[in-house]
Structures are given as C-alpha cells and as structure tokens.
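Removed: one protein chain of the complex. Kept in place: all other protein chains.
Note that the chains take the letters A, B and C in the order they are written out, and that residue 1 is the start of every chain.
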Amino acid sequence: MKEEKRKDWKSKVHEVIYGTHTPAGRLFDLLLLALIVYSVIIVMLESVPRIDEEYHNFLNISEWVVTALFTIEYILRIITINKPKKYIFSFFGVVDLLSTIPKYLSLFLVGSQFITAFRILRLLRIFRILKLVRFVGESNNLIRALNSSKTKIFVFVFFVVIISVILGTVMYIVEGPQNGYESIPHSIYWTIVTLTTVGYGDISPQTPLGQFIATMIMIIGYGIIAVPTGIVSAEYASGMAKGESLDKGRACPECGSEVLQQDAHYCRQCGHKLSED
Amino acid sequence: MKEEKRKDWKSKVHEVIYGTHTPAGRLFDLLLLALIVYSVIIVMLESVPRIDEEYHNFLNISEWVVTALFTIEYILRIITINKPKKYIFSFFGVVDLLSTIPKYLSLFLVGSQFITAFRILRLLRIFRILKLVRFVGESNNLIRALNSSKTKIFVFVFFVVIISVILGTVMYIVEGPQNGYESIPHSIYWTIVTLTTVGYGDISPQTPLGQFIATMIMIIGYGIIAVPTGIVSAEYASGMAKGESLDKGRACPECGSEVLQQDAHYCRQCGHKLSED
Amino acid sequence: MKEEKRKDWKSKVHEVIYGTHTPAGRLFDLLLLALIVYSVIIVMLESVPRIDEEYHNFLNISEWVVTALFTIEYILRIITINKPKKYIFSFFGVVDLLSTIPKYLSLFLVGSQFITAFRILRLLRIFRILKLVRFVGESNNLIRALNSSKTKIFVFVFFVVIISVILGTVMYIVEGPQNGYESIPHSIYWTIVTLTTVGYGDISPQTPLGQFIATMIMIIGYGIIAVPTGIVSAEYASGMAKGESLDKGRACPECGSEVLQQDAHYCRQCGHKLSED
Partner (left out) sequence: MKEEKRKDWKSKVHEVIYGTHTPAGRLFDLLLLALIVYSVIIVMLESVPRIDEEYHNFLNISEWVVTALFTIEYILRIITINKPKKYIFSFFGVVDLLSTIPKYLSLFLVGSQFITAFRILRLLRIFRILKLVRFVGESNNLIRALNSSKTKIFVFVFFVVIISVILGTVMYIVEGPQNGYESIPHSIYWTIVTLTTVGYGDISPQTPLGQFIATMIMIIGYGIIAVPTGIVSAEYASGMAKGESLDKGRACPECGSEVLQQDAHYCRQCGHKLSED
C-alpha cells in the first residue's frame, strides 16, 4: 500500500514536471521558462561592471535562489522518472545539470559562474512546453534539413578550410608580418573573415598585389556563399514537400524523451509502450 | 435637406481624399505624396548642423506649414468617413496622427521634431494612390511570403538568439574585458555582428583562441544565412505559383480600408457592400 | 556609277566594322577589344600618382592615340550605316561618343580624362564580337531575369528605403552626434551599411540601447537579404526553363542593332528586312 502511495506521489510529480496536459503541468512549465529567462538575464547583468558594482548583492542572492530551485527540480526529475539514467545522459539531462553546477563551483573558482549562461539552452524546452506543435514542426523541419545536408556541409567546410589555408599562406607571403599578417594561422583567420564577407577590417591588405588577391578572394567568396544556401534551400524545400505529421507534446513516462510522431505507440528511445491520450 | 447637403459635401471630400478615380482625387494624392517627400527631406536637412544653421528659419517655417496641412487633412479624413474609429485605429490612421503630433510636441520637448521623419510611413500609400495594381500585387506577394513564413522565422530568430547567447558567453570568457569584450551583452552584440556577416570591426578577437572560435562562428553564420534565404525563397516561389487577382485601387467608403480583391463585393474589414465601379 | 561605288565602299567598311562573319571583321573586332582594354588600363595607371609621375608622357601620348583611333572609328560607324540617328542614340552609340569626348575636354577641364574609364562599357561588345552565342544566351538570361523582376525589385528597394529612413532616424535619436551619427542622412547611410551586412565600422553604435537596436537591424537585414535572392532565383530558374534559341552574332545593316533571335527575318528595332546568311 505504502509502495503504491509513493508511486502515486511520484507519478503526480512526474505529471507536473514532465507533462504538459494538466493545468498544474502547464503552470509549472511557464514558471520554469520565466525562471530560466530571469536567471540568464541575471548572469548577463552580473558581467556588466557598472551594474554589478551597484547591485552585486541582489544579483548574487538571485543567482543562489535560482540555482537552489534548479537543483531541487533536477533532483525531482531524477526521482520521479522510471529510467533515471536515460534522462541523466540525455541532452536535456546534461543541460539541466550544467545549469546548476557552475554556481557551486564559483565558490572555489572565481569567474566560473558565467558558464551558467549556458542554461539558456534549457529554453529549448519551450517548444514542448508551450505545446507549440506547429513550432516543433518548423524546428524539426529545420533540424531535418540541416541533418540531411550534414555530409554535404562537411564536404563544403572541408573545401573552405583547404582553400583558406592556401589563400592564407599566399597572403602571408605577399603581405607579410609588416602589414599585419603576423603568421600563417593569423592570415588564415583573415582569409575566412574575407571569404565569409564578414570583413572586420582589423587587418586589411596594404600592397596593390595583396589588394588584387583580396579582390579575387572576395569574388570567390561570393560564389562560395551560394553553395550552402543552395544546399540548405534544396533540402529545406524537399523536406517541406514530404510534410510529416508531428508531435502532440507528449513525453515518454519511462525515459522522458519527447514523442515526435503523432501515431507513435512506442517510445523511439526506450521502446516503452505509450498510452493513448 | 441640409443634412443631405452636408452629406453631399462630405461624400465629395471623401471622394477627393480617399478616392483615386476622379481627376481631383488623383491630383490630391499626388500633391500629398510630393508634400510627404518634401517634409521628410526637410526633417532630414534640419538634422544636418551646417544646413540647419544657415537655413534654420526656412526649414522651421516649412515644417510648420506642412504640419498645418497634414493636421487639416487628418481632421477632414475623420469628418468625411462613415466609421471614424476604424480609420483612427487603423495603421494609416495612427501614422497620420504621428505625422503631426511630434511637431506640436517640439514646442515643449526639444528634439522631438525628428520623430516626424516617421511620416515617411505615409509614403506606403503610394501603392494605392498611383493605382499601381501590379506593384500592390508584388508587395502583397512579398508580404504574404513573409507572413506565411512568420513562425519559421520566429523559430529561426529564437535559435539565433540562443546560439548568440552561448557563443557570446564563450567569447566573453575567452577574450574578456581586456580585449574589448566588456560584458556578456556586449559580447552577444559582437556575436550577432559576426553571425550576420556585418563585421564592423569595432571589436575583434585578439587572442589566437578567440580568433579560432570567431572563425567557427563565421562558418556557422555562413550556414545560418542560408536558412532564411531558403525559407523566404520557398514561400515566395509557392506564393508566385498561386497567383491571385488583385486590387483595382478602391477604398471602402465605410472604413477606408483598401479593397484588395478585384471581385470583392463586400469590404473585407467592415462588411460594407461595395458599389461596382 | 559613282554613287554605286561609294555605296560599295561604305558597305565594305560596314562589313568590317559591324560584321563578325568575315576574317577582316573578326580581326577588326579583336583589335578593337585589345585597344579598349589597353586604354582602360592606361586611364587607371594615370590615376596612380607614382606611376603617373614616372611615365606621364608615355601615358598621355597613348591616351591621345587611342582617342584619335576611337574618333575615326566613331565617324566611320556613322558614315557607313544606313540610319545613323538610330546608331547615335543607341546605347553603344552614346558609349562610343562618351569614349572620345572626355579626352578632348581634358584640354580645358583638368581631371575630366578619368571619365574615359567609362569606355570599359564598350567591352560589352565582347559578347557579339566573339560570336559567343552561348555567352550571349547566358547574359540575355541574366538580363531577362533582372528585367522581369524589375517591379519586384523596385518594391523591394522602396521598402528598404522606408525602413532605412525610420531606423536611421531612431538611431540618430538614440546615439546622436556625440557617437558619430552626425545627422539623419548620415544615420540612414549607417543603417544601409548595416542592413546590407557591409559593416564598414567607420561608425558603430556606442550605447547599449543603440547596440541592441543595431542587433535588431542586423537580424532584419538577414531576413531582407533573403528577398532579392528569392526573387532573382525564381525568375532565373523560370527563365532557364523557357530556354530560347539565340543570336548568331548578326547586326542589322540598317540601324546596327543586334539580331537576337536566330529565326528573325526583320530587324526588331527598325523593321529592316534581314538577308539570310
């Protein structure tokens, strides 16, 4: 009986923390989102010297309160789930842990608290939390497009790196340290700044020959920028054409991973049989 | 009888101000366009110190004359329309009001007259005024494409913001205030400047590690820039394929909103029966 | 008889100057191309102070020789064509005239000789001269794509200008002259530098609020850059799909305009009956 009760207690908390169907679950999720945004803003403001000087105590205490709440949440998530290991080593499990640890570390290591800004990754839950079926669809489509063009993008980046090494070396030989191209790696950095059309201007060619080569690099970059655009566009368009049915915002009660397909009967991560809802 | 006359007077003015069919209506619209362009140029020139010093009186009087004319036009628009509230709270109603108020405010608040530059938004009437059916079609197509890719673009911006916060924090930790990355928000600003390939160069990485990460960010930005291009292209192309029949430049006499479909019999905003013309 | 002879002489010269079929015609065209490239390089080198000092006489004489040759060619073109007016007011007619006049003007107006660099426009003849049927096809395709997306691009530029005026004004109010935003036109210049992702960095936002707005502008620019890409891509793709048969490098003997369609029997400009060849 007692065992049953405990199970009951656990399943209720599970419903609130992982579920998005009950009013309590939604409220919890919205509060969590607000807390995440709040805590990220706190971390950012802490890094602004002028603000940190004036409000140091307030920011510090806020940080500790948020960290405490996140720690409690993390422990509850582990306790109430059936397969804790799956959760702990999942993407969100790692993010949740990394959202709390740096603050504790900051007691020993000054500066490490800024790593807590990474807890903004927790915001990715927003898609599941707000039951944004359409949004999940959109982002899945994006991720799928990027996923299926993975090898193409690898090949592309590989070529860009080779081209950059060669052009960077040429520019190093042509311009040399006296014109700001201090070393080959530094020259390669400049080449990529130019190829990607970012163009900081912290270094720029000074000799006529260097400027001529730079001109060539820019026109090459013009052609090159067309390649990933073409790849992603094509993949995205073909992904749109397929159009799959998507998420209803459910989470597997066994491992906590999201259920993506509407017609899924088993969790794609752990194989747990999903109840109809 | 008198009531009828007044109505008659109102409907005539309505025809001139809102209509684009009668010669008087077209003339009014063209004069209005010229006045808008003239007044925006005046505001701009006022902000150039050298010009303002020399021609201050001329510019100031010009401004007041234009503002007076716009005020009269605004009052006439309200009087002659059947449902003034609809107009007042419509996009153009708010723009028309904002085109006159700042100048009056400038009597009390120095500097607020520059806000009148926003009256350039009134130029958007150009599409209706010049009966540019084709142009309206084009801009509708653009707006439709942007509209239907709204959620996609939201998801995209959401990801960009999250990536920027993380990369900005990393760069703040790596480079730090001594290299110009004064705070995390400042670092995030730099990250977006880099990701979007703008690259001012007001801040740029100084350490080799920072330059290496910057290189990664640029290549990521390369891939990321492909995403909105792909989205808008696909939407635009699919919008082109649909091809709808469009505007004849009519305005609803009831609420003043534009009639977009050629075969519309009722105003899509207020349901008023439209006369054939 | 004499009249006939003169006509004969004229038609022979016409064949050499306008035609690309006879060996003499081809040789003339290739020499002309070489001369154009040579003269443009001369003009460029003249503007480099160090080179101009050393080789001033050589460059100056070269220029005068080229100008004399171009003048003779221009006169011959007028004499040998049937409808000289058509030629004189055609695109190439105006370019040919502008290629000679500035040098004569430079006798009175110092500096005007640099305008002769515009004679590079004469290089556009290259497509007809080299009988580059495929190339003409490509460039026609490009021109057609740009042509049919004219109104779309007008609408786009119109929106960009309106957005730039508004955002420029906002930045002027936020940052002000003390941060380098000297006037509203200057601010608009900065906005377009940012929107187009050029980002010189000669001016950049200094206040946190300004940097935040700049960030927004960049992300908007990201979306905006997708629009012309989408438009031109779509037009270009649809142009490719149509695929028309093209130029054999003929020129109308009457007005000198190029014959674009292979199966043309009459000049599309002046209606002159074309001989089969």
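Assume a contact is a pair of C-beta atoms (placed from the backbone, for glycine too) under 8 Å apart; a residue touches a chain by one contact, two chains touch by 3 or more.
Just so you know, these numbers come straight off a predicted model, no measurement behind them.
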{"item": "Chain not shown: contacting residue from A:T67, A:T80 or A:T229", "value": "A:T229"}
{"item": "Option touching the unshown chain, where B:P185, B:G201 or B:P228 are the choices", "value": "B:G201"}
{"item": "Residue numbers in chain C that touch the chain omitted from display", "value": "40, 43-44, 47-49, 111, 114-115, 117-118, 120-121, 123-124, 126, 134-135, 138-139, 141-142, 145-146, 153, 157, 160, 185-186, 188-189, 192-193, 196-202, 225, 228-233, 236-237, 240"}
{"item": "For chain A, residues in touch with the removed chain", "value": "151-152, 154-156, 158-159, 162, 165-166, 169, 172-173, 177, 182-186, 188, 194, 197-201, 204, 208, 211-212, 214-215, 218-219, 221-223, 225-227, 229-231, 233-234"}
{"item": "Positions on chain B where the hidden chain makes contact", "value": "197-201, 229"}
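By definition in this document, only the chains that are shown with their structure count from here on.
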{"item": "Same-residue or different-residue interface between chain B and chain C, half as cut-off", "value": "different"}
{"item": "Listed chain pair A-C or B-C that repeats interface A-B [over half of contact pairs the same by residue number]", "value": "B-C"}
{"item": "Centre-of-Cα separation between chain C and chain A, whole angstrom", "value": "47"}
{"item": "Touching two or more other chains - residue numbers and ranges from chain A", "value": "197-201, 229"}
